[in-house]
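Sharing a structure, written as structure tokens. Questions coming.
Then we have chain A:
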Amino acid sequence: MSANPDVVMGVEVENPVMPYLRQDRLPHIWCPGCGIGTTVNCFARALTECGLDLDQTAIVSGIGCTGRVAGYLDLDSFHTTHGRAIPFATGLKVGNPDLKVVVYSGDGDLTAIGGNHFVHAARRNMDLLCICVNNFTYGMTGGQCTPTSPVGAKQTTMPYGNFEHPFNLPHLADACGAVYVARWTVYHVKQLTRAMKEGLNKKGFAFIEVLSPCPTLYSRRNRLGDGVDQVKYYKERSKINNDVDTKDLSLEFQGDITVGKFVDRERETWLDAMNNRFTSVIGDKYEPYGVTNGEK
Partner candidate 1 sequence: MAKNEIRIGGLGGQGVILSGIIIGKAASIYDGKHATLIQAFGPEARGSSCSAQVTVDDDPIGYPYVKKPDILVVMSRDAFTQFVPNLKPGGMLLYEEELVDPTDLPKGVKKFGIPATRYAEELGRKLVLNIVMVGFFAGVTGLLSPKAVEKAVLASVPRGTEDLNLRAFKKGFEHGQRSVGV
Partner candidate 2 sequence: MTDNAPKKKEKKAKGTVFVRKEICKGCSYCIDFCPPRCLDFSPDFNAKGYHYPILSPPEGCTGCGLCGLYCPDFAIYGVKFKDVEKLKQDAADAA
């Protein structure tokens, strides 16, 4: 960090994101115009607002560009293996139910190699906030097709344009049982911040998809300009609709984008379901797991 603090009117001030970062690791590795850092700003603001004890908040990432988020946030952070952030987080959460556990990873990590874990964590209603930064591509490996790449988008492994049908992630999460489902873009910083705050305070599997530019690979290969051009596209073509059926949230190449909070419901979490089941079957001999007496 800069040796000299920022001073205004004789008062020292600081970038509000800084207390949440491992400042000795900056600058980060993300490319100019990449939106991942923007989502981190929103997440830091959400951490400020949600009122959680940050010593009891852990972040788990998989592999890839977004997978590096864990390394920059000054929380207990785990940079795990490719696709396995969710099962690691599951172990962490179940191992210590007092923790708030956030999974923060990319579209390739969470929905291709980690797709099976994603659907099962949502099905179980594992108490995790899962943030998926969706830039439609594998950035760290050089711009290959992912399960969210829109039809027609060029990728190194789809040189003639992608012909595979992509996932509609909010629909997938909804169908699998997620209790909170939202989609925003990095243009929607305020709404995203609010969604992250809501997600942090939500009990159960909460899922937030964030569309974010990959200027170096996705935008360049598809002649979409810089990162900021892509954010301008998000601005122009996004429509907020909280009431839409999640099955209608498919994304087309550079088409209209529906954003909003689509699902917000209550459902028994995995841990509550386990405790309730064991209590009803085993009775008094069962001491509910992960319930701190008096403290929670």
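The rule is short, and it goes like this: contacts are C-beta pairs under 8 Å (C-beta built on N, C-alpha and C of every residue); 3 or more make two chains touch, one makes a residue touch a chain; residues count from 1.
How these were chosen: all candidates are chains of the complex that A comes from, given by their letters.
Keep in mind that this is a model prediction, so the values were computed, not measured.
Asks: Would you mind flagging which of 1 or 2 touches chain A in the complex?
Replies: Per the touch definition, chain A is in contact with 2.
Asks: Sort out for me which residues of chain A touch candidate 2 in the complex.
Replies: The contact residues of chain A facing candidate 2 are 2, 4, 6-11, 13, 15-18, 21, 26-28, 30-38, 40-42, 45, 186-187, 189-190, 193, 215, 226-228, 231-232.
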